[in-house]
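Here the complex is missing one protein chain, while the rest keep their positions.
Now for subunit A:
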Amino acid sequence: MTTEHAEHTELPEDPERAERTGRARDTEFSYAYAVVRPAAGLDGDALREVEGVASGPVRLVGAGGVAAAVGSVPGREFSEAALRHHLEDLEWLEEVARAHHGVVEFLAARTTVLPLRLATVYVDDERVREVLRGGAGTFARLLDRFAGHVEWGVKVYAGLPRDLADPDASGPSGTGPDADAGPGRSYLRMRRREREDREAVRSAAAEAARRIEEAADGIAVELARHRPQQGELATGSGENVANDSYLVPGGRSEEFRDRVRRATRGLPGVRVEITGPWAPYSFAVLTGPEAPGGTARP
């Protein structure tokens, strides 16, 4: 790491950097998607097939025995000020996120890949090389760890009580036996039953998550947890109670999926969603002093 990097961890403006990033309007920046080994199958024509952010071509920039997949992006869109604005625009964000992901996927289909976080942008390729040289050891180590592995996402949903097998177990229609109990008491009874059902489904879902972890043991080499998806973009029905990623040897993907499916069979009201294979995003996380480029902020 150069002293210049060290200065970058301090937020107050570094005039040189401000000067360089300030030329944003009419210049192009180097957007880095991922780090790979400059492997066969990635040179020259191969990368022509993929389109990156801003529909631009992708190239390999190598240094220190590793390489970054880089694309040029317009400065007017990726300057600090512009990014600040754009990232709040969901449409823009989706476009860039899908393009970023597209490049990562393309690379992952051909070699081991270390995905970088969205919008890792440098003023030019030379700066990318500097960072590669600075973190070469770390990158190489991670690339070794991920070689031949894929990520599978497993989400567990607790369904609504009405998803339970017994249709009489819930819902406002449960009046029969309570008919003589008066509307107030029957309402309370109904509410209690709903609550019990919800708890039953939740505990079944928790059991599912536990069984999945157990089933994955012996196949998956690592587990990463995401927070459950809850917002308007959460598409699954029911309540997402577990959202985990497993790092699995590529050759055992089918076995992994089968095991997960079998493990959760027969649990009432539980739905399990498996996504992937993903590039090892969820495991490509650096913390602490080993992070190149001075990421580790106190």
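Note that in this section a residue touches a chain if its C-beta (ideal position, glycine included) is under 8 Å from a C-beta of that chain, and two chains touch if they have at least 3 such contacts; residues count from 1.
Here is the rule we use: contacts and distances are computed from a predicted model.
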Which of "Peptidase C39-like domain-containing protein", "Monosaccharide ABC transporter substrate-binding protein, CUT2 family", "Potassium-transporting ATPase KdpC subunit" or "Gas vesicle structural protein" matches, in UniProt, the chain that is not displayed: "Gas vesicle structural protein"
Which of A:V131, A:A216 or A:A242 contacts the chain that the document leaves out: A:V131
Identified contact with the non-displayed chain, of A:L47, A:L116, A:A209 or A:A242: A:L116
Contact footprint on subunit A, counting only the chain that is left out: 5, 8-9, 11, 17, 20-21, 29, 32, 35, 78-80, 83-85, 87-88, 90, 93-94, 97-98, 100-102, 105-106, 108-109, 114-123, 127, 131, 135, 142, 150, 153, 208, 224, 226-236, 243, 250, 253-254, 257, 260-262, 264-267, 270-279, 281-286, 291-295, 297-298
